[in-house]
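Only a single protein chain was left out; the remaining protein chains are all shown in position.
This part shows chain A:
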Amino acid sequence: MDRFRMIFQYFQSNSESVMNGICGLLALASVKMYTSFDFSCPCLPQYNMAYGLGIMFIPPVILFLCGLILNRQSLVMLEEWRRPQGRRKKDLAVIRYMCSSIMQRAMVAPVVWIVVTLLDGKCLICAFSGSMDPEKFVGFANVSAVQVQQLLAKVPCKDDELVRNNVSSKAVSRYLRCWSQALGWSILLILIIAAFLARWLRPCFDQATLLQAHHWSNYIDIEQKIFEETCCEHSRLFAHRCILHFFESMRQEIKLHSFSLPREREAPEGEEDLLQGITDQDQVNKLLKTWYYEKPPLDVSQAAQR
């Protein structure tokens, strides 16, 4: 039991750390994904906005869902929410607490993606270059409407021949990047201030309920882990007894059919016990064949009574 206790103490103290670790790994993965993703704006009037906003918002949804899937506690929370009441009341505060902690952790990676995207600027330039007001930029003021749309749409593609040496397109690009980075830093600042306030002001509001909810959510988590471990232990013992019972019944069958001499000398006793009375090739083959063709029933009550 000592070993069990050690293992569960480890799980208890570390289930938060494990979840935080997964959260951090997902955030790093999101940065890595962004840097290895080859952003390639289509530079066509109708497609730019869809592409730019798509790259900004679809991966965060994916990362959020991944954060929920990889978090073991979300399953625990769902089970607790959906279980029949039975003889144990359900405490909604605990479920709410678990839900909020899961959501907070799952939101880190999407926020990291959005912030990195905004700070880099490519997405916003791609999405909104077509919506710029051409009057503000000298090079686009005297061009026809259709052409100006085409030109503006090509601004994100710096190497395109139409805009390669166009000063105004560089101006548009800088302007949009400036807005994008400002937005990115503002969002980061707001989120950090919100997180700071939430952590600082939490003890001012109903700390007792919070402590209870934290305790019981830990409890539910550990209870489920211990239940799984106990089931494993139980199935191991069940299998052990089932197999011993099988060998025993084979030995009796062999005794009935083969008239072998009862042992006259008990040497070497340890080995004889381990051999379980099965001492020749045919008997072993019969045992193996019976194991395949007629597995013993899942009922060790007879063995237990012995």
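Convention: a contact is a pair of C-beta atoms (placed from the backbone, for glycine too) under 8 Å apart; a residue touches a chain by one contact, two chains touch by 3 or more; residues count from 1.
We take it that contacts and distances are computed from a predicted model.
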Chain left out of the displayed complex - its UniProt protein name, from "Somatolactin alpha", "CAHM1 protein", "Vacuolar protein sorting-associated protein 35" or "CTLH domain-containing protein": "CAHM1 protein"
Touch criterion as defined above, residue of A:Ile62, A:Ala93 or A:Leu188 at the omitted chain: A:Ile62
Absent-chain contact - pick from A:Ser30, A:Ser74, A:Ser101 or A:Ser217: A:Ser74
Contact set of chain A toward the excluded chain (per top definition): 3, 37-38, 40-44, 47, 50-51, 54-55, 58-59, 61-62, 65-66, 68-69, 74-75, 78-79, 81-83, 157, 159-160, 229, 231-233, 235-236, 238-240, 242-243, 247, 258-265, 267-268, 271-272, 274-276, 278-282, 284, 288, 291-298
